[in-house]
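For this view, one protein chain was removed and the others were kept in their places.
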Amino acid sequence: MSPIFYLLAALTIGGGLAAVLLKYLVHAALATTVAFAGLALLYLELDAQFAGFAQILVYIGAVAILIVFAILLTRGSDLPKDGVFSRTWALGLVIAAAVFAVLGWAVLQSVRAVPQQTAVPAVTVRDIGNALVGRYVLPLEIVALLLTAATIGAVIVAMHEKERPR
Amino acid sequence: MTSVGVSTPLAGYLLVAAMLFAIGLAGALVRRNAIMVLIGIELMLNAANLNLIAFWRFGPHPELLTGMMFAIFAIAVAAAEAAVGLGLVIAIHRHTNTTELDKINRMKG
Partner (left out) sequence: MQESAAFTPQFAASTITGILWLIPAVPIVAAGVIALLKQPRRKLAAALAIGSLFVSLLLSLIAFCHVVAGWAHGAVVREFVNFTWLRAGNSTVDLGWVLDPLAAIMLVMVSFVGLLIFIYSVGYMAHDENFTRFFCFLSLFAGAMLGVVISNSLLLLFMCWEIVGLTSYLLIGFWYQKPSAAAAAKKAFITTRVGDVFFLLGIVWWFSRTGTLLFYSHGWGSLEPLNLAILSTQHAALGLSAATAIGLLIFAGAAGKSGQLPLHVWLPDAMEGPTPVSALIHAATMVAAGVYLVARVYPLMSFGAAAHGTTVALTVITWVGASTAVFAALIAVAQNDIKRILAYSTISQLGYMMAGLGLGGVAVGMFHLITHAFFKALLFLGAGSVIHGCHDEQDIRRMGGLRADMPLTFLTYAIGMLALCGFPLFFSGFWSKDGILEAARHWDISKGPFILLIVGALLTAFYMTRQVCYVFFGYWRGHDPAHESPKVMTLPLSILAFFAIALGVIGTPAWPWFHAFLENRPAASDLHGFAEPGLVQLMLLSSLVVFLGLYLGWRLYGNKSPKPEAPDALEKSAPWLWAPLRDRLYVDELYGFTVIAFYAWWARVADWLDRRVWGGIVALVAWLFSLWAHFNRFLDVNWVDGSFDKTCEELSSGGGLLSRVEGGRVQNYLRILAAAVVALAAILLWSTRP
């Protein structure tokens, strides 16, 4: 394992931890952004350049901003009286630990089955483009539809309700 | 960027993804605020994406781009879902003036 990997992994994990543990929502959002960034770099490390840039564009560029907007509109800056962690946080922690344990166990068990090192795939953007409109054209269209619906839906959901005539 | 020699094994990436997933889950389960839950969910999605990319890179036939496509679509869908979800949170906040999940239990059976 190269040190870059460890660095990036630490960045991502650290960002994730910070996002979950920080008290203020805005700090948590920023930490999330750091986690997103770390992930993007990991994608680049994995020779998935397109995915990495898409990650930066979409997640950091849209989702994080969205989160910040939502925090703004819901007065997330106000802290609740009872603290930011729910009363049953221990249970959640245990469950999360159990999930990690299971997943870790699955990974470590299957180490021998998966080849560890392969050649770098020669992937160009052109190939991705061809795949998008070729093999994956249906998912593409559906995702387009989904995005449209999501957009409209989000607008409607978040819209101010008209005053009903009394 | 030049591809660095892949000396990290797949397991490392998978473990990172698993850890991130667990952290995201913990965040979704432990925090009170609805937006924090959404952040947790985003983290979980991202962890899954990392899994996908890792398997694409180290699996057979990377030239088929299966994993990458999956991840790209996942990103798109996650973005749409984040939008709708945050819109919902905003709408709920407008109605109930709170974003605490404990207080939003109108759908209880």
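In this document, chain identifiers A and B correspond to the written order of the chains, with residue numbering beginning at 1 in each.
The criterion applied here is as follows: a residue touches a chain if its C-beta (ideal position, glycine included) is under 8 Å from a C-beta of that chain, and two chains touch if they have at least 3 such contacts.
The structure displayed is predicted, hence computed values, not measured ones.
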item: Which residue of A:L8, A:V34, A:V68 or A:V99 touches the chain not shown here; value: A:V99
item: For subunit A, residues in touch with the removed chain; value: 86, 91-92, 95-96, 98-99, 102-103, 105-106, 109
item: Where the missing chain touches subunit B, by residue; value: 25, 28-29, 37, 101-102, 104-109
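The criterion applied here is as follows: only the chains that are shown with their structure count from here on.
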item: Separation of subunit A from subunit B, taking each centre as the mean of its C-alpha atoms, in whole Å; value: 4
item: Sites on subunit A touched by subunit B in the complex; value: 1-2, 4-5, 9, 12-13, 16-17, 19-20, 25, 28-29, 32, 35-36, 39, 42-51, 54-55, 58-59, 62-63, 66-67, 69-71, 73-76, 80, 82-86, 89, 91-93, 95-97, 99-100, 103-104, 107-108, 111, 114-118, 120-123, 127-128, 131-132, 136, 139, 143, 146-147, 150-151, 153-155, 157-158, 160
item: Complex contacts: residues of subunit B adjacent to subunit A; value: 1, 3-16, 18-33, 35-36, 38-40, 42-43, 46, 49-50, 53-54, 56-59, 62-63, 65, 68-69, 71-73, 75-84, 86-91, 93-94, 99-102
